[in-house]
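Handing you this structure, nothing more for now.
As you look at this complex, bear in mind that one protein chain is not there, while each of the others sits in place.
So, chain A:
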Amino acid sequence: MSDTHLDTSAAKKAFRSGTDGYSVAVGTRTFRIAMVVFALLIIGLIAAPAFVGRSQIRDMMQIMLLIGLAQCWNLLAGYGGLISVGQQAFVGLGAYFMFYCIIYVGMDPLVAVLAATVGGAIISVPIGLLTFRMQGAYFAVMTWVVAEVFRILASIYPGLGGGTGTGLPRSATSEMFGIEATATLFDMRSSTSREVVIYWAMLLAMLVVVIGAYYMLRSSRGLALMAIKDDEVAAESVGVDITRSKFIVYVFAGAGAALFGALYHLQKGTIDPNSAFSVIDWTAYVIFIVVIGGLGTIMGPIVGAIVFVLLETFLADFGPWYLMFLGALAIVMMLFAPQGLWGIFTERTGIELFPTRRRLLRDGKERP
């Protein structure tokens, strides 16, 4: 019995030195294979402009935009327990901030996108301080109210066109970093190469958000978030800083939404308050995507975004019926498959492409 005692002094020293044969593993074989596949896929996506047309590039940008936004919302709701219906606030603010930086500060558009991302992170702090005073449904309502306030402010601010909005000056986007080089590389017109540069930026942004979210979940912050989701009182009782954990997620999601809002509007070249702060485009569709794909998984939003864009493409001719179908589908999924498409897939196959489980090993072997 004595060798299994919790010796508070000597044992601790011995254990910290790592001579006890215990170790922790997170990755799995599937994960390593998946990483190779993902790496190949990313290389393919980088090279894509060389062999696909402009409309496919646009479709892919649409998917990447939605994956990025959905991943942010997934992190908020699926891991932070924060049901926000006001993420359009950050999309719109990011977009407006980028426009401001290009038009009034004279930044290169890609630098302005970075500035908008940082701006999104900074503005999410006071917004969070305000909305975090509310719980549950009140929090959701509050996030929407805040987004509406920003929409109204944007529509009365004359500097960027007020309610009717404005466009980016041609000179700003045609001189954007990388356009010339890309045009020469692929032997294409500068209007096309502009889109290719934004496509790469969008790809990079998506990768940063997905990989960033995954690494956060693998870190101890991920443990804290899961613990909070399971039982807040117990989490606090073992020292988890609840507000801080939620705040980190909130700032991450705010910065992410601002980043994608800026990129989307850079591609579009115009901005107006109603579309930049649209609750339908930036929150309702995004929630649909996460619900369809699977809340609380990294793959869920990816699957959901692809499915959503496919549905949009094939059902576009049905007009309002298409929206009713989306609504019905979301309800059916929530009732009968709350784990989403990826959740169903994982249940059936046991395959988890982004594992976060920390397994305790002894001498490199897992206990039963």
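As a convention for this text, a contact is a pair of C-beta atoms (placed from the backbone, for glycine too) under 8 Å apart; a residue touches a chain by one contact, two chains touch by 3 or more; residues count from 1.
Basically, contacts and distances are computed from a predicted model.
Chosen from "Transport permease protein", "ABC transporter ATP-binding protein", "3-oxoacyl-[acyl-carrier-protein] synthase II" or "Dihydroorotase", the protein name that UniProt gives for the omitted chain reads "ABC transporter ATP-binding protein". Listed residues A:A47, A:I152, A:L185 or A:A234: the one in touch with the omitted chain is A:A234. Considering the whole complex, the residue from A:L204, A:L223 or A:V279 that touches the absent chain is A:L223. Counting over the whole complex, chain A has residues 4-8, 11-12, 14-16, 18, 20, 22-24, 220, 223-224, 226-227, 229-231, 233-242, 357-360, 362, 366-368 touching the chain that is not drawn.
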